[in-house]
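This is the structure I have questions about; it appears just below.
With one protein chain held back, the other chains of the complex are shown just where they sit.
Here the chain labels run A and B in written order, and each chain numbers its own residues starting at 1.
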Amino acid sequence: MIMAILVMAGIGLMLGIVLGWAEVRFRVAEDPLVEKIDKILPQTQCGQCGFPGCRPYAEAIAKHEADINLCPPGGEHGVRQLADLLGVEFKPLGAGKEPKPKSVAVIDENTCIGCTLCIQACPVDAIIGASKQMHTIVANACTGCELCLAPCPVDCIHMEVIHESVGNWKWRYPVFPIHEEAKAA
Amino acid sequence: MIGSPFVQREQNSVRRTMIEVMIALIPGTLAHAWFFGPGILVSLLVCGFFALFFEGFALLMRGGAFGTMISDGSALVTAWLFALSVPPLAPWWLYAVGILFAILVAKHLYGGLGQNPFNPAMVGYAVLIVSFPNYMTQWPGPAHLVNHLPSLSEAFDLVFAGQGSVSVDAYTMASPLDTVKTLLRAGVAKRDILGNPVFGRLSGTGLEWVALMYLVGGLYLMARRLITWHVPVAFLAAVIVTSAVLQKIDPGHNMGPVFHLFTASAMLGAFFIATDPVSGCGTPRGKLIFAGLAGFLAIVIRSYGGYPDGVAFAVLIMNVAAPFIDAYTQPRVYGHAKGGKVGR
């Protein structure tokens, strides 16, 4: 009996030592969690999650202060990736967080008064212009965050949905009739 | 919307594939009927009927395109392989139970056509041999060795009305594998056993012909490019090597390669059972490993296991390992180095 206990304890001790040594020896230098989360977030910097940008939201998630389903532009795919990364259950996007179709902001250049307010609001410096000069948006850099809409004193910015075109078209998931009998009827 | 290609190979469908397999099974079946009486035809009929019945039931329960799925022939192939693996002239309910496990449990509970991790016919066989071992050893003997082989109508009687006019002892005989197993256990010397008239030139008398006919059917499948050479070659090679080695180790107890090769179940296993693409391996190297190990296990189980035959268990065991083997034997894809000549 004593022998058995000793053997078990010995084995346990040995395994413990090996594991402890391996932990130190083979430690993987990984990105800190925040970096990984930030990588998944779409970087629109729109603040729809309630944080002032993607990075702060990533930090909040890492500190367990925020839920993973608050980012509408990331969509379901984003939530799924976050759930995978953090090893938590997937949950659908929160109420009022439905993703909108991808859009870009467009400035009505006839109305723009060159106030630079939108330039200050844009989180990714996608608006070009100078004081009292007409402004315009670099469509390729615009993330569609809508942060420039509110500051404009003359309401000359609106969002335009990016429609499907030959350039961004994707092959569809193949669908064909499952119920051949039903189709024939 | 369905895109290119807009053309398909002609005369090519799941049904066609299954029909080809059934064509390949005909010579073996006829040889069986020739040597062991028409009982096999009755059991084939019964198994086929139950297979279609359970298949239809499952398809109706699961919804979907009933017409196409029931007529794909896969249930009939399963039934046929099963019927060739179990003794003919057993009571009908035995077949019903076997087919129930083959079709409902092994196939449809796992997702139906193309989804079963285990070979359905072998699952059915394994269930029966574990549950009803006594029925599973009552093989009819070759015509010239037994008193009276039941005719077709007597076979019907036997299957449906129990042991009607003919007594079991009148036609059954221990199969060569059984004989070897039981007599060796009883301590009879191997030389004496081989004097038993149930043994023929190569293996069991009659059975060796059935095995040859399976070989013919298998070669037909190969010629039709429905199976590749990998599985049969690896399986049979493993059977030969393993039995040769075992015979060398213990000549007094283990049978030689020729005997093992020409037992019908080894040929059936090599060309029809281990080649089942759904539950087996898909990559060329995977097939070699899969079939090689299955052949090895079959002989080991035959020689040292509790059951006379090992093909079914060997295949079932390897089924478990198939996805794993596949994952590690992916062929070298175009342009990927790894032991291939890529680039200049």
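Here are a few things to note about the model shown:
By definition in this document, contacts are C-beta pairs under 8 Å (C-beta built on N, C-alpha and C of every residue); 3 or more make two chains touch, one makes a residue touch a chain.
Quick note on the criterion: contacts and distances are computed from a predicted model.
Protein name for the hidden chain, per its UniProt entry and selected from "Predicted Fe-Mo cluster-binding protein, NifX family", "Ion-translocating oxidoreductase complex subunit C", "ABC transporter permease" or "N-methylhydantoinase B": "Ion-translocating oxidoreductase complex subunit C".
Of A:Ile2, A:Val24, A:Ala95 or A:Val166, it is A:Val166 that touches the chain left out of the display.
Per the touch definition above, the residue from B:Ser13, B:Ser131 or B:Ser167 contacting the chain not shown is B:Ser13.
Interface note: of A:Leu33, A:Ala62, A:Leu86 or A:Val124, the residue touching the hidden chain in the full complex is A:Val124. Contacts to the hidden chain, counted on chain B, fall at residues 1-9, 12-14, 16-17, 65, 68-69, 72, 74, 112-115, 225-226, 228, 277-278, 282-283, 326, 330-337, 340-344. In the full complex, chain A contacts the hidden chain through residues 38, 41-45, 53-54, 102-104, 106, 110-115, 122-126, 132, 139-141, 143, 153-154, 156, 158-174, 176-177, 180.
One rule holds for everything that comes next: only the chains that are shown with their structure count from here on.
With centres set at the average Cα position, the gap from chain A to chain B is 54 Å.
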